[in-house]
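Missing here is one protein chain; the remaining ones are kept as they sit in the complex.
We just call them A and B in the order they show up, numbering each chain from 1.
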Amino acid sequence: MITALEPRKAALDRGAESNSTEYVLRVRDLETKFFTRTGVVDAVSGVSFDLKHGERMAIVGESGSGKSVMAMSLIRLVSYPGRIVNGDVELNGRSIMDLTTKDLNRIRGKEAAMVFQDPMTSLNPVIRIEDQMTPPMLRHLGLSQREAHERALDLLRMVGIPDEADRLRAYPHEMSGGMRQRVLIAIALSCNPGLILADEPTTALDVTIQAQIVALLKKLSDETGTAVLFVTHDLGLVARFAQKIAVMYAGRIVEQGDVHEIYSNPQHPYTRALLKSVPPLSGERQERLAQIEGAPPDLKNLGPGCAFAPRCTLATGRCAEERPTLKERAPGHVAACCVTENEPREVTAVGARD
Amino acid sequence: MAITHAGVPRLPSLPVPDVSGLRRILGHRRNVLGLSILLPCITLAVVAPWLPIQAPLDTNPTASFLSPSLDHPLGTDSIGRDVLSRILAGARTSLFVGFVASFSAIAVGMLLGTFAGFMGRSVDGLIMMVVDIFLAFPGLLLTIAMVAVFGAGLWQVILAITISDIPRTIRLQRSLVLSLKSRPYIDAARMAHAPTSWVLIRHVIPNTIAPMLVVGSLYVANAILTEASLSFLGLGIVPPEPSWGNIIREGQPYLQNAWWISTIPGLAIVVVSLGLHFISDGIRESLDPSMRS
Partner (left out) sequence: MTGYVAGKGLQLIPTVLGVMTLVFLMLRLIPGDPATYIAGEATTQAQIEIIRERLGLNASFGAQYVNYVADAVQLDFGRSLVTNRPVIDMIEDALPATLLIGFLSLLLTFAISVPLGTVCALLASQGKGTFDQVLIFVTMALDQLPGFWLALVLMLAFTLHLGWFPATGVMEWGDPISLLKRIAVPLIVLSIGGIASISRVTRTSVLEVLNEDYIRSARAMGTPDRSVLFKHALRNALLPIVTIAGLGFGRLLSGAIIIESIFSIPGMGTVLIRAIQGRDYPVVQALVLIYALMFVMMNLITDLIYTKVDPRVKL
């Protein structure tokens, strides 16, 4: 019986709910497509990565890069007309691809939980907060109503919500956006999942609140040992949060590695452009914000070559014909670009923005 | 019960009027469908007197209850009148009532609704108070009550239906005008000291025509149906003048042997009604790009 949230590390040490593997998540060649009336959209085209227990990883990309669809695919939440067409996802050492809906529902919320982008619409408007928080706990943890109630209070306190008893009785429309997002985070944590999938959890919030939420997630991850996959378009936001970063473009990972590596030595032109476009807090005042020219590609009509080529300043003729694959640039650091492969290694001054 | 859509029809966003709009309306698939249903009906009804069939009011008691034949494509009724001829004549009456009643209701409603919306304050309050009282009655009930007051007959029915439709139209027009009133270009016009009537005629009213057309087609369908219901109950068009409603009534005792007398006018109502609904949907869709399927 679980009465308080215990640090996952401690739990692991004791061997409780532990798995023999060190990875909480393993993704191999994930492909998700949407079969619409106007064409087939290749939202995710072959994504692979691993996430260890307790690790924090950021998936960075623009709108249309497929990052949200990818995150939802990890718990098979993609619905008609979308479908996972290929690949494997292993959660705590077990593949989820062939699970029945019933087994899938046992995993969702318990082994992996998700926090979505818009807190204003992610809570059911006609149900009280308590009645949205307790059912998963009853289902996944076998708690009684009273125990779940107590735990809900604990959770609200943990995410920094004052007057937690009143808040439990409240309806969502009686709370602000930031508070609702905290509630959603609390719900995600409620059944002690090993992995939290956060799909742009701060995009819909004020800038000041954004920083608070990220800090909260980091603190909770440290305290409970929960791994976090943080999907965002904002490189600046995750600089202090993530340990690993994967950059996505047009449904593929184009660069991946340790956060310090990526920030100090970006290898893919897209990553470099993203880093350049983050306005610096200090230093000279820029004349214009650096932009990436052009628009994201049409995922219904991806050509044979590199998807970024039309917008890339370093593109050559070869780029339009041949799609580059991920190659190692440094230990633990891969990137997919034919042009920068051949650059001499150096540490550029496009440093990490703090 | 096929009275018009319950509730408020969804309105298109209000466009600035333009000529190509007419072409767009006419070209739209739904409209073509609706018109292709409606125009033949109207044409048939109009040219009916010139067709080589027995006149609708001519009786011939010896030739009663004849089955459909070349002479009488839909047979004859209890006193030997040609059923097809009567149905076509009924078409004229029903369509006439439908269009005239709706047109009048919309004209008056637009006038009063614009007035209420634009003038605001006590004028608006007074008009809306009266409108709300009328709207406290379910539609058909009001019409029936009016017919009880005016009696049966062509113009009485038209008047009754018109009066019943006016309150809804006023309310609709008023809300359209209110939403238009707050648009920036109205303010701009007023700041340029444009006279109120000019603003109304040039900017406000043209933008209400499209939604009114959408609703108007539904009103016509509803009016035709209401007239038929009233005539069926003996409260509408008085026989021997034919209307679809009273033909159905006349055919009621003979349902078993001559079922077509009652059935076919009903089908005619359904067909015309469908045509009008298609037109209504078509106009709505062709003027609101976001609703194109």
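One rule holds in what follows: contacts are C-beta pairs under 8 Å (C-beta built on N, C-alpha and C of every residue); 3 or more make two chains touch, one makes a residue touch a chain.
Please read all numbers here as calculations on a predicted model, not as lab measurements.
K.L.:
Given that one chain is not shown, which residue among B:V147, B:I170 or B:I237 touches it?
P.N.:
From the options B:V147, B:I170 or B:I237, the contact with the absent chain belongs to B:V147.
K.L.:
Have a look at B:T43, B:S67 or B:T263 and name the one touching the chain we're not showing.
P.N.:
Result: among the candidates, B:T263 touches the missing chain.
K.L.:
Of A:T121, A:S277 or A:N301, which one is in contact with the hidden chain?
P.N.:
Counting the whole complex, the residue in contact with the absent chain is A:T121.
K.L.:
Write down which of B:I161, B:V220 or B:I248 is the residue touching the left-out chain.
P.N.:
Answering carefully, the residue with contact to the hidden chain is B:I248.
K.L.:
Under the stated touch rule, tell me which residues of chain B contact the chain that is not displayed.
P.N.:
Chain B touches the chain not shown through residues 1-3, 5-7, 129, 132-134, 136-141, 144-151, 221, 225, 228-229, 232-235, 248, 252, 255-256, 259, 262-263, 265-266, 269-270, 273-274, 277.
K.L.:
Of the residues in chain A, which ones touch the absent chain?
P.N.:
75, 77, 79-81, 101-102, 104-110, 113-114, 116, 118, 121-127, 135-136, 139-140, 171, 173, 184, 187, 191
As a convention for this text, only the chains that are shown with their structure count from here on.
K.L.:
Could you grab the centroid distance between chain A and chain B? Build each centroid from C-alpha atoms only and quote it in angstrom.
P.N.:
57
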